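Just dropping this structure here.
Only one protein chain is missing; all other protein chains are in place.
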Amino acid sequence: MAELELTGAAVYVLCMALVALGLFGLALKRNLIKIIISLGIIETGINLFIIAIGYSWGGTAPIFTGMPGGVGPAAPFVDPIPQALTLTSIVIGASVTALALGIAIRLHNATHSFNADEVGDRTGVKP
Amino acid sequence: MTFFFLPTILYLFGAVTAPVAGTLGLRARSAYVSGIALFALLIAVASYPAALAGETYWVGDWIPAGSTAYGISLSIDALSWVFLLVITLIGLAVTIYSHSYPMGEADRSKYYLLLGLLLAAMTGIVLASDLFNLFVFLEIAVLSAVGLVAFRGEKAALDGAFNYLVLITVGTSFVLLAVILLYAATGTLNMAQIAAKIADAPLRDNLAVYAALGLFFVGFSLEAAFMPLHNWLPDAHSGAPSPVSALLSGVFVKIGLYALLRILFSVYGLSGASNLLVIIGIVSMVGGVLLAFIQTDFKRLLAYHTVSQLGYVVLAIGLGTPIGIAAGLFHMLNHAIFKALLFFTAGAIIRKLDTRNLNEMGGLAKKMPLTTLAFTVGALAISGVPPFNGFASKWLIYNATFASNPVITGLALLTSALTLASFFKVFHGAFLGATPKKYEGLTDVPLSMAAPMLALAALCLIIGLFPFETLNIVIYPALSAVNALGPIALFGYWDALLWSGVFAAIVAALWLAFGLRSRSRTGTAFTCGEPLETRTPVTHFYSAFHEALAPIFRALESYQTGSVNDYASYVIIFTAIVAAVLAVGSASWLI
Partner (left out) sequence: MTPTTTAKTPGPSLVVRETARVLFPVMLMYSLYIIANGHLTPGGGFQGGAIAGSAFILVAVAMGYGNAGRLFKLLKLSLIESASSVGYLLITIAGLLVGASLLENVGSIFPHGTVGALFSAGFMLPLNFIVGFKVAAGFFVVGLMMLGLIWGDDDG
């Protein structure tokens, strides 16, 4: 049993490591596309974390297969709410990625560069 | 019949059917969306009794069985109602103002679609009483706001939108992580149920709940543009079209603050003073106004003032006393009104002059009298000059801070003085003086843009003249929602008319003393038609101040690098600081 607990915690640590990886990619990478990919890595890490939260050992998929009056499911369900939350989060992540890519492509058309430094606008602070 | 949730549905409906109305013509479409916004405002006002009583509406009729909540719920209480009022009011003004505002070649139907989505999502955030619902509406609002910022497709707007999207998505990801941690710890997503479940044990015992607190704090600090993490705000709010800037600066950043308050007070049940919020408030207040002081771009200046005024709000709320929270909420309401007014005037000027640089403007007072009047009201209101609403809320803030630490009051007064100086610079540069030759044929703005401006200006005056009535009706009921009951003791004699009389007397005395010998010349022979810089005692003060603080200005400037990578590093550092504060101290250091 101790082995199983370690595995459980390891999953959470891995997901948080993904989020940290994405954050550091966001802070260090200059290419706009790599920034968007880092954002995707953060979201993937969080989605995996959500699913891992809902899992219970030895559980089955939360689909009701038994007819009324018939045989019930063979094993306890895993929690279906985190799965619904993950679906919503994936949709949101897809929309954010699409929007960010659209803006990045337009910036590329205007400046012919994907580098955040060249694309970035630093005007306005001069007195 | 509960109907308080209708504004959300109404805005959504208006958003998707605006293109249909657009087939009947431009005026028909604008009239249609304005009618919907007006209807939403009326519903919000009519929900006041429901807000006082505190109603909950279960979507899909999934009423809780026993004590387990199965469904999504929308609920309204006095705190939500304040924000709902702000959203619908400014939403109506923005919708009417957008009618004649040029949007570039893009399709105006898409503009109304995004605007309707943004308004619907913001009302959804304030009405949500389910954590995940809050998150989803927050994301919808972010996506529509980014679309609106990038609407005209200029490069500065696109860059601002990109930074905005990336940073805000990091913030909402932290919020999602916090929601999941709370769900893992308590097994439910309903705010009231979570509050009941975590109220038993002390916070520090449950690591998931404790970590969620820190993550919520960082996530919503990013949304509400607290000072170390405010970097996206100037780029985004100045790149957007002006009605959008009014909505974002006037309402959207406050929704982030609302969500933070809701989490801290309703879910975690904390109350009392928060040192971290007070420190952040002071830093935002002073840093924002110092950065605003040196701007030459009209809209960036207004954006930095938003950061500064929000610092006032956060400072007052962080004090934790009833008068502090009332002052913070009141100032939030007033700021929404006069910031929207200022952005409207900025939009009017920029639209007519086709430039945002203050150095290129001049002499607009003669050409655009209505806009000048609106701008004057807005500038006086934001600087806290009687008899306008800014004075009323700032007076309340001075009262609140004086009770705990008079040094803070001194800083707040200094910031108000700097705000007034900064707006005097704008007024002097843009409205006084001689008009450059190329603006000879200017006329004032059309009625659809002037009417919202003048209505908001009138509202500034009315709230300023009747502050106690506004407080009693709007603000004080919200205090019970944030566990801040108790008597509110003001000191000092507070009568708006009396103080405006005193202020006018002081100004008249200064006028006579300095003689106002303004040496303004227009040298047509030497400078090819451009007027020379006018020099009054105030501009001497301004430039002396500017040179004295030059190193501070340079340090502050270098913080705003324009690169999203640096901003992400700031977020990481801030998260580390909050984590350290929570780990070493306890929740009471945070609040």
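Each chain gets a letter, A and B, in the order it is written, and its residues are counted from 1.
Everything below uses one rule, namely that contacts are C-beta pairs under 8 Å (C-beta built on N, C-alpha and C of every residue); 3 or more make two chains touch, one makes a residue touch a chain.
Worth saying up front: this structure is predicted, and the values here are computed from it rather than measured.
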*Decide which residue listed in B:V59, B:I473 or B:I552 touches the omitted chain of the complex.*
B:V59
*asked:* Under the stated touch rule, tell me which residues of chain B contact the chain that is not displayed.
replied: 5, 9, 12-13, 16-17, 19, 57-61
_Interface with the unshown chain - residue positions in chain A_ = 61, 63-64, 67-68, 87, 91, 94, 98, 101-102, 105-106, 108-109, 112
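Keep this in mind: only the chains that are shown with their structure count from here on.
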_Rounded Å distance, chain A centre to chain B centre (Cα mean)_ = 30
*Could you pull out which chain A residues touch chain B in their complex?*
19, 23-24, 26-30, 32, 35-36, 39, 42-43, 46, 49-50, 53, 81-82, 85, 88-89, 92, 95-96, 99-100, 103-104, 106-107, 110-111, 116-117, 119-127
*Report the residues of chain B in contact with chain A in the complex, numbered from low to high.*
132, 136, 139, 143, 146-147, 150, 153, 155-156, 158-163, 165-166, 169-170, 173, 176-177, 180, 183-184, 189, 234-235, 238, 291, 294-297, 300, 546, 553, 557, 560-566, 568-569, 571-572
